[in-house]
Structures are given as structure tokens and as C-alpha cells.
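The complex appears here minus one protein chain, its other protein chains still in place.
Then we have chain A:
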């Protein structure tokens, strides 16, 4: 069963060409031309990943992202043509997992999609890890806060597992970009910062500590 991508893009040429290009890579592409149609399609279908343009007529990409996040943990990749801080940061704040700046080669797009679709790998035989009221089960890929199971988006889960594997150790943004997002050297550290913010909202603000100038660490 092929991977299904919901592509929301108002520019017709991009929508068609990216759709065709992704289909060549074996993805199933469900195209939508504006935000509201995109939201309808999202609710109607079962998509493995959302590829959203930021500037869309009607409901824009950021609004759409926020609406999707109310009910779903599906990986979201944003495409921004402006590439300025405001666009990127608002997209990531709204819950996107990563972003690409247009124009992006199909190979880059596919690499990003693959990185986001990469599931956290269960580690059999690994005992549950307990950090205060936070419990991480690397075997079942389950996370509990104060005994209650919480649901994390795939990126957030991979990020938390990365922290849990190195408790109390400071992980710099480059390392996290490499291990969680599959970036070489050229990842944008804001992607990490904003995902950490989302993770904090779920596992408790002081669980992930910021080490200024270096990175983050999980408090034991």
C-alpha cells in the first residue's frame, strides 16, 4: 500500500508538477487548491503526510496546520516561498514538523518526506524509562505523564526518544537535526527549537531544559 500525501498548493503548475513528480517516486498524491478544500480532503481521507503551501487563498497553510493539529498527529511538511522568519516560525509553531523553501528539487522534497515518515523504531527489551512523572516505553513506543498515556506526533516522539536515550546529557541542535530530522549540516535550528516547545507543552515545561548556547537536555 503506497504512502498517501495530501498536497495543498494554490499554484496550479506546482500542484500538478509536484504531484506528478511524487507519483513517480511511488507516492499517492491527493491534490487540493485551497485551504478549506484541503481541510475537507483531510477529514475525508486517510493521509500519511500533509504537504502544505504557506500562502493559500481562504484558509492559509498556517491556519490549516493548526486545524489539522487539533485532531491529528499526521506529519506536516510546509512549503514556503517567502522563506522569512515569520513564515517559517509561524508554520512550525502551528505544528508543522519541518519546512522547505521553494523552489525545492523533488529529491529534496522526497528526502524530507521520508525523514518525516520514518517511524520511531521500537527498541525491544529496553526497560521503561522514568523521569519524574514522565514515563517513556521505548519498546511499545508509549509515553505517560503522571500515569496517563499521551499521544505524540512522530517527530515529537523521535525527539523524546533521542532525549530519553541520553538523559541528563546536553544534545546540541545539530545533533538533534541529524538524528531526528535526517539533516546533514544544513538544517535550520528553529525546527528543533519549535518542536521542543511543542514537546514541552505535552510532557511538562521543565522536563526539557534549555542549555543556553548549546542545546537541550532531558531532566532526570
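Assume a residue touches a chain if its C-beta (ideal position, glycine included) is under 8 Å from a C-beta of that chain, and two chains touch if they have at least 3 such contacts; residues count from 1.
By our rule, contacts and distances are computed from a predicted model.
S.K.: Would you mind picking the UniProt name of the chain not drawn here, from "ATP-binding cassette domain-containing protein", "ABC transporter permease subunit", "Lactate utilization protein B" or "histidine kinase"?
M.R.: "histidine kinase"
S.K.: From the list A:48, A:142 or A:172, which touches the chain that is not on show?
M.R.: Counting the whole complex, the residue in contact with the absent chain is A:172.
S.K.: In the complete assembly, which of A:3, A:89 or A:104 touches the absent chain?
M.R.: A:104
S.K.: Using the definition of touch stated at the top, determine which of A:70, A:84 or A:206 touches the missing chain.
M.R.: Here the residue in touch with the unshown chain is A:84.
S.K.: So which bits of chain A touch the chain we can't see?
M.R.: Touch set of chain A with respect to the missing chain: 11, 13-14, 17-18, 20-21, 24, 55, 79, 81-84, 86-87, 101-106, 172-174, 185-186, 189.
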